[in-house]
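Report on one structure; see the data block that follows.
The complex is shown incomplete by one protein chain, all other protein chains being positioned as in the whole.
Right, chain A next:
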Amino acid sequence: MKVVNCEGLVKKYGRSKALNDLSFQISENKITGLIGRNGAGKTTLLKIMAGFQKQTSGEIKVFNEHPYNSLFASANSILVDDQMAFPIALNLGEVLEAAASFYPKWDGRLARRLFDYFSFRNNQRHSELSKGMKSTFNIIVGLASRCSLTMFDEPTTGMDASVRKDFYRALLKDYIANPRTIIISSHHLEEMEDLLEDILLLKDGEKILHLTVSDLKEYAIGVKGNANALLEWLDDKEVLYKKEIGTSVIYAVIENVYSEKIRQDASKFGFELLPVSSNDICIYLTGKEKGGIDDVFK
């Protein structure tokens, strides 16, 4: 079953397009990472899926319904982000009690246990919490809601390294016990890629890739070797990234197509083949055309 079905989705803010002709599907019970640079359209997409905003054109279905103004979609999905608003009249303990009436699958026991583990107190107010504590409280609500579609937008903002680690572990354990569709946007791909099954990579509101994490790892390969020989060899290849190391050596990242041929050529010309991390692949694929930060200082 497809939980999210998106066809030619466009969202404009004034004249600028935040999402541009975006089409993809997300199947049930997968953890998908939504990856992209700042301003790639991740938050806009999540807000449309959660029904907070309406698309400008195109089609989106969540649980086979238009999410905007849909009570069914709203009861079965949750978007955890740093703009989550809780009633200011309620303290944290009361917020957890009230949340039970909003989400049919709410797990009060899990919420309580996480609440105590992260040392929250009932009489605290959400507005008084530090940035990292706010994020932590929000993910407790997100996990305990057990929504069939659970979305996290940069959930780890402000959290220290040990809380981030706890969050990833809690997410995985709860997912194994209660499989559901989870979408997480994050800048920390290297931290959470092992938790993900799929990756949806956005750039300027468009889809660059949508594949499994293991396929992403094999998508590109690094080649290091003598500058002249390597440059000539790269001529007919799709080069994602290129960097000079000293004067006579070049490191390049290319698409890993016909990998057997690449392997043979590498041993023939004496190039070194190196694996590329998923995080680096995403950075290269979403990079700006006009070189990198080094060019600013030229």
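Keep in mind that, in the parts below, a contact is a pair of C-beta atoms (placed from the backbone, for glycine too) under 8 Å apart; a residue touches a chain by one contact, two chains touch by 3 or more; residues count from 1.
As a convention for this text, contacts and distances are computed from a predicted model.
A chain of this complex does not appear here, and its UniProt-recorded name among "CcmD family protein", "Transglutaminase superfamily protein", "Roadblock/LAMTOR2 domain-containing protein" or "GntR family transcriptional regulator" is "GntR family transcriptional regulator". The chain not shown here is touched by just one of A:63, A:106, A:152 or A:168, and that residue is A:168. Of the residues in chain A, those that touch the hidden partner chain are 30-31, 168-169, 172-173, 176, 190, 193-197, 212-214, 217-218, 275-278.
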